[in-house]
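One chain of protein is taken out of this complex; the other chains stay put.
So, chain A:
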Amino acid sequence: MTSVDDRERQVLERIDKARRRRAKIKDERITLAHGAGGKATHTLIEAVFLEAFRNPLLEPLEDQAVLSLGGPRLAFTTDSFVVHPLFFPGGDIGELAVNGTVNDLAMSGARPRYLSSGFIVEEGLPTEDLVRIAESMARAAEAAGVQIVTGDTKVVERGKADGCYINTAGVGVISHDLTLGASRARPGDVVLVSGPIGDHGITIMLARGELDIEADLTSDTAPLADLVDRLLAAAPGVRCLRDATRGGVATVLNEVARASDVAVVLDERAVPVRTEVRGASEILGIDPLYVACEGRFIAVVAPEDADAALDALRTHPQGTEAAVIGQVKADPPSLVLLKTEFGGTRIVDVLVGDPLPRIC
């Protein structure tokens, strides 16, 4: 007779195998969960888009594709913005649309150069709002050192877009010869975060006004290329950079753990989270590790460069609260683990969809 431990191990191995199987989409219709950045999004991307478009540039599923057209390497990316409300404490959809794409480029170590911007505007949107959004984009572009050089505008009937949706695409130039990527993490590496997490996501939740909670909190939206430049110059041992947008730090680190087939072990006490974000998360029963940031990234760095990397981040105005939050280990592969502040351990898995508030 097999022992309980053996049986449990067998069950867990079966699950592990099931998780490694090729993604298949079983849902009959697209639901909001497919857009939330969690497991449902991954399944959709892998089963529908990767299946249809498969090529070596797309396959790594990084935040950007790295292209060679003869000259220096180029980074190329696109992102769409559907945030509601359009204006929120600390930013608006326009600023987000510039910074989001700029940051996806910066995560390859590229210097962002040119953006496109496509607007889908709902009939009835006050012109004044659109002007405000455009002006905000112009300011954000200037701050990030990029130019918006091409664009497109469509207007749709009332009720068909939530005020305004924006798509931006961007190109940047890579002048270093490092290769960064989610699959490059190695046991022994150190995991850093560039600042306190969850500010943007909680700000948006509160700005929707559904919660009757008020907090002194603003979105962290910011262009990160400068900070990344500083980091790469000081620490050539950087293996991977990811901005922790949709799905938060937990989701991004799961992508690293899976792509590199390593374990990422986080120390909850070391993760910087503002009191306001913690407080709101406690009330809502959600975990800040899954809450979106728009101006924070995680860096996986070779151990010998960890101190230099932390120092480079902390001496830049955008990275003063950067911290080492974890380590890469060999086992158990493809998993993110958390040493809780209470002193226990648990798994940090990818969520299916958006974090759902618990009822009690």
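In this section, a contact is a pair of C-beta atoms (placed from the backbone, for glycine too) under 8 Å apart; a residue touches a chain by one contact, two chains touch by 3 or more; residues count from 1.
Please note the rule applied: contacts and distances are computed from a predicted model.
**Student:** Between "Sulfate ABC transporter ATP-binding protein", "Lipoprotein", "Hydrogenase formation protein HypD" or "NADH-quinone oxidoreductase subunit M", choose the name on the UniProt record of the chain that's been left out.
**Tutor:** Cross-referencing UniProt, the chain left out corresponds to "Hydrogenase formation protein HypD".
**Student:** Just name the one of A:A40, A:A106, A:I148 or A:A259 that touches the chain not displayed here.
**Tutor:** Touches the omitted chain: A:A40.
**Student:** Which chain A residues touch the hidden chain?
**Tutor:** Where chain A meets the chain not shown: residues 5, 7-9, 11-12, 14-15, 18, 26-33, 39-40, 43, 210-211, 263, 265, 268-269, 271-275, 278-279, 282, 284-285, 287, 327, 329, 331-332, 335, 337-347, 349, 351-353, 356-360.
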